[in-house]
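The other protein chains are all here in position, but one chain of the complex has been omitted.
In this document, chain identifiers A, B and C correspond to the written order of the chains, with residue numbering beginning at 1 in each.
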Amino acid sequence: MLDIERLREDFPILHQRVNGHRLVYLDSAATTQKPRAVIDALVNYYETSNANIHRGIHTLAQRATEQYEDTRAKVARFIGASNPEDVVFTRNTTESINLVAHSWGDRFIGEGDEIVISQMEHHSNIVPWQLLAARAGAAVRFASLTPDGHLDVDSLRALIGPRTKLVSLMHMSNVLGTINPVAEFAEMAHRAGALFLLDAAQSVPHLPFDVRATGADFVAFSAHKMLGPTGVGVLWAREGLLEEMDPFMGGGDMIATVREEASTWAEVPHKFEAGTPNIADVIALGAAIEYLEALGMDEVRRHEVALTAYAMDTLERIPGLAIHGPRDPEERGGVVSFEVPGVHPHDMATIADGHGVAIRAGHHCAQLLMRQLRVPATSRASFSVYNGEDDIAPLVEAIEHARKVFA
Amino acid sequence: MLDIERLREDFPILHQRVNGHRLVYLDSAATTQKPRAVIDALVNYYETSNANIHRGIHTLAQRATEQYEDTRAKVARFIGASNPEDVVFTRNTTESINLVAHSWGDRFIGEGDEIVISQMEHHSNIVPWQLLAARAGAAVRFASLTPDGHLDVDSLRALIGPRTKLVSLMHMSNVLGTINPVAEFAEMAHRAGALFLLDAAQSVPHLPFDVRATGADFVAFSAHKMLGPTGVGVLWAREGLLEEMDPFMGGGDMIATVREEASTWAEVPHKFEAGTPNIADVIALGAAIEYLEALGMDEVRRHEVALTAYAMDTLERIPGLAIHGPRDPEERGGVVSFEVPGVHPHDMATIADGHGVAIRAGHHCAQLLMRQLRVPATSRASFSVYNGEDDIAPLVEAIEHARKVFA
Amino acid sequence: MAELFDDLYRELILDHYRRPRNHGELPDAPIRVEGVNPVCGDEIHLDLKVADGAIADIGFWGHGCSISQSSASMLTERLKGRPLDEAGRVTKKVRAMLIDGELPDSELGDLEALEGVARLPVRVKCALLCWNVLEQGLAEAATTA
Partner (left out) sequence: MAELFDDLYRELILDHYRRPRNHGELPDAPIRVEGVNPVCGDEIHLDLKVADGAIADIGFWGHGCSISQSSASMLTERLKGRPLDEAGRVTKKVRAMLIDGELPDSELGDLEALEGVARLPVRVKCALLCWNVLEQGLAEAATTA
């Protein structure tokens, strides 16, 4: 079991008061807080090893290159991938998906082809495909949802056909918490001869993740949602796929030779990392991974399931309060979107802030889903390893306060 | 005058020994070291304010958003731009240029159009245009160099014509040190009805920069070369230009509305910042700018001219040693590429490292220029604010050692 | 402090939120304008009749948080039947209060209740939404007049 009290000691930001109350941070689905080990990794890098990588011969450049490439290996290990060379560092999940839309999509998607996604997706897994479809004359098709907040498997099956070239779906919903049975979806895609991209922004940080078990051809996620720094994303691709793809951005480090007539590309993954990468933050992601590995992802998952169950049980006791998404905590992650009757989510979030409780209110970059839920916005509490049951009481207090204000 | 002794106190990394010697860091053109103020800005952000920005209502989100947008204003001020909204944050110079190649280029460059660059350019200002030209059926034309390492103005003039849609040139060479008379080049471009992009990766960090005086329509540079963190680049565009451009990447934060049929875009600059940005490092760039402003960019330039003059005078006393680029230190930045007869640059860099001296050896992402210089690689020493005349003696010692080894 | 938020959610604001004034479409309104805050989804529609240099009639509807909706309700109450130059002046003073943190002017009347919003930058946009829509509507009135 995670010892939350001790663990919170590792997160300096949590030891502050906000509007006179202990900070209760319930917005980890947006971005997580960072343990001291991650902050120290940044400081240590800049104080001892900072240099530009890959082309340098001097000692600092060697150190920086080694630490940067070490993190590639750590990422591969963390997601159960066999080749570090299949891991590309980007800025965030969004860039990882856009990279695929350009480097794979512009090459393999043509007139009349179809890309299947769902109404549950984050904008980052919608807009890149709309842009690609517009460039290629292709179409984006949207699988629908069941009333209890699952992806409607029949609707997905009906959409996937001979024109489908790519199925791109989220692993865990950032609004409903729903965990999708992605291995099944991957199989449906593959049977139709399509590739399967997995938006794992909300899953890799919160549960034991094995890339082989997902069946995915591409996996995208962000360091900042897994206790790591802002500015780093990961794209993993099945062995051999990166080689077939065109470069995304051109520039330093991604070339083999540059001539006036034409240039040739460096080997993967470097072909996709143009210019000076975000060296320090990549290295700090390595520290975040080590921190999570030390906790154990099984433990992390167990903790968050228990906390989610507790939070749902507690919130549901508030008269009229409604929770979106699956009722069974085993079928979802630590994300609880709720409605307080008569209280608009923005008012809810402002009043919560007055109690030191950081929740998010809005469309959560999921406008299609909001339309399905027939709400303009929701209030959302989301958890990470540093949250405990003692964070729920202040949330309940804030909700009661809001109900009183808007009674 | 800069007080180098005191100033070095601000850079923790410099207080170490490498291979038994004081670290002498002469590789700032690749990336600069970071003052304590920049490292502290990162630590402070993660310890007090970390949150996702723009959509958050709680206190941390407000703090983070404010600090992030404050840096946009600081960047605008630092380069003499009037509107913070014309500043887009990217990963690095390379992404800034690729963004223009896609968002502006894919819209405005067509069959038969021409993009004029030069043989002096960094790969980051070559390859994006080659990729664009291949997509659009356009052509890239290369202005040549004079024997003393200047851009050949006649050759540039001859290339710019009615088909020219863009002229894209570097401000300061990362190999030769040459400072180009860019206002003159901008005028040539504008007279032909073309736009002018300025690769300011090596100039913004080292001299007083006024975007209006350059005449540029686009300016690109990197935080990591100006005492800031890795992972942040800047694209500035002349007022109104960003509005005319298509989005680059799609995803969260860059949209106004997302519908199944189509989406609409957020206002600039947000339209070009898809997904969670590199919040912490953008804020730390703000600290780097404040540090440079406190030193005064006039002082920085004066210091580097004097140090470059001293270094060139000293190195030229070594028998047979040749320095590339303009002879007059007023015409160049603090970048000195040199050849030691009989010593390959990689051997030179390895031996220098044995003396604690970090120099760079290679093609410096400028293979076209290497071909013009008729060398496979050069050795390069490059300076920043923390370098002093006492850094030159260890370099000379290393060169003498190398000459002895390869005598 | 909880007081900050008690100050924000003053009774007057809540009253306008619960019982919005001039709510609903104006049949045959010659001017219909709307605005959306893409960040939070707040939506305000204004229907306007302008005659003899004054806002002859005004109605609003929409959805969103208490701040955006009560601000719109107070706007209609304050400006219905008032001359255009007064509408312009009040708009300016609301902006000064919300954006620049200036003390509310006596001309603002009930709108003074929005003063607490100025301390919450993310909510200022909610309060301003209807005023931007009004400006758009009056600009339209000026060109069609």
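The rule is short, and it goes like this: contacts are C-beta pairs under 8 Å (C-beta built on N, C-alpha and C of every residue); 3 or more make two chains touch, one makes a residue touch a chain.
Just so it is clear, the model here is predicted, and its values are computed rather than measured.
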Contact set of the excluded chain (shown chains only)
A, B
If the hidden chain were put back, which of B:I351, B:L369 or B:I399 would touch it?
B:I351
Subunit B positions in touch with the non-displayed chain are 19-20, 344-347, 350-351, 353-355, 361-363, 370, 376-377, 401, 405-406
On subunit A, what residues meet the omitted chain?
54-57, 61-62, 65-66, 255-257, 266
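Throughout what follows, only the chains that are shown with their structure count from here on.
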Look at all chain centres (mean of CA atoms) and spot the one farthest from the centre of subunit A.
C
In whole angstrom, the CA-centroid distance of subunit B from subunit C equals 47
Intercentroid distance (Cα basis), subunit B paired with subunit A, Å
31
So, what's the distance in Å between the C-alpha centres of subunit C and subunit A?
38
Check each residue of subunit C and list the ones that touch at least two other chains.
39-40, 120, 123
Contacts with 2+ other chains: residues of subunit A:
19, 346, 350, 353, 361-362
